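Complex shown without one protein chain; remaining protein chains in place.
Here is subunit A:
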Amino acid sequence: MSTMSSEVVKSSRQDHTAVKSSLWTQSMRKLRKNKLAMSGLIFVILMFLACFVGPLFSPYTDGKINVTAMNKAPSLKHWLGTDMLGRDVMTRLLQAGRISLTVGLASMLLSVFIGSILGAIAGYYRGIVDQVIMRIADLLLTIPGLPILFILGALLSEWKVPVDSRMYIVMLMLSFVGWPGLARLVRGQMLSLREREFMQAAVVLGLRDRRKLFNHLLPNLFPLLIVVATLSIGGAILSESVLSYFGLGVTPPTATWGNMIDSANNVIDFEKHPWLWIPPGFAIFSTVIAINIFGDGLRDVLDPKHKK
């Protein structure tokens, strides 16, 4: 077979032991070069570590009231001061971060799970299934998210839901509002993927539905999912903070960044005790910004067609 000459020769000259590079490893290499995105990621990781590990090293326990040390300004003893019940603001801030980050992460996971499964089903099977799922999604999308959350939050207070379980219900509420947008996105992607030529090849090869879905479609869906999921953590954290700020999300004594700001929501605290509201505000702001910067970096890497 003399005709297969040049290409074979050329490729055999290549290094056989070269690192096998999938699109994934390529993308991750590119991501590591993006300093802004990496600093966002590092900040988020540090924030997680601080919130989940930090309180273990604190001499103060969350919720411990100390009448002798009320509204103390930041000092070496209390790095971020104390609140009107003499609780250490630093410890509370990190404890609150646990809740806020957990709610953000969990509601993102849940809404990505629901949204991608429903969207994938709608996009892959089309027809009546598609119609039903997408009309429900459209219905939820037509109503602005925050008002629904407010109503649901008010119902929680009305029904006197125990404080401990409110956190989990808030997660459910946030993913309930979050999935329709995601389902739309995934469905759209699915519709375009299933018309691609390699899917026609899969049909001609007579592959099983399961393999088409899990080996061909899902791997092409992952980049989009990862980007959207990352960006939606920030959104979920914000929504939870808003809800808690209005006393409709997670309520005291459980601390979240939102309800910490809410408890400083009066003129005296605002003017005289800025250490009560600046730290949680900064925590929300910086975490959400860091997540979004990282998410944007991920998108640049994983979605080459997207231009800034």
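Methods note: contacts are C-beta pairs under 8 Å (C-beta built on N, C-alpha and C of every residue); 3 or more make two chains touch, one makes a residue touch a chain; residues count from 1.
We adopt the following convention: contacts and distances are computed from a predicted model.
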Per UniProt, and picking from "Ger(X)C family spore germination protein", "Quinol oxidase subunit 2", "L-serine dehydratase" or "Peptide ABC transporter substrate-binding protein", the hidden chain is "Peptide ABC transporter substrate-binding protein"
Given A:V129, A:L146 or A:L207, the residue that touches the chain left out of view is A:L207
Among the options A:S75, A:S157 or A:N215, the absent chain makes contact with A:N215
Even though one chain is not shown, subunit A touches it at residues 1, 3-8, 11-12, 16, 20-23, 196-198, 200-201, 203-208, 211, 215-216, 219-220
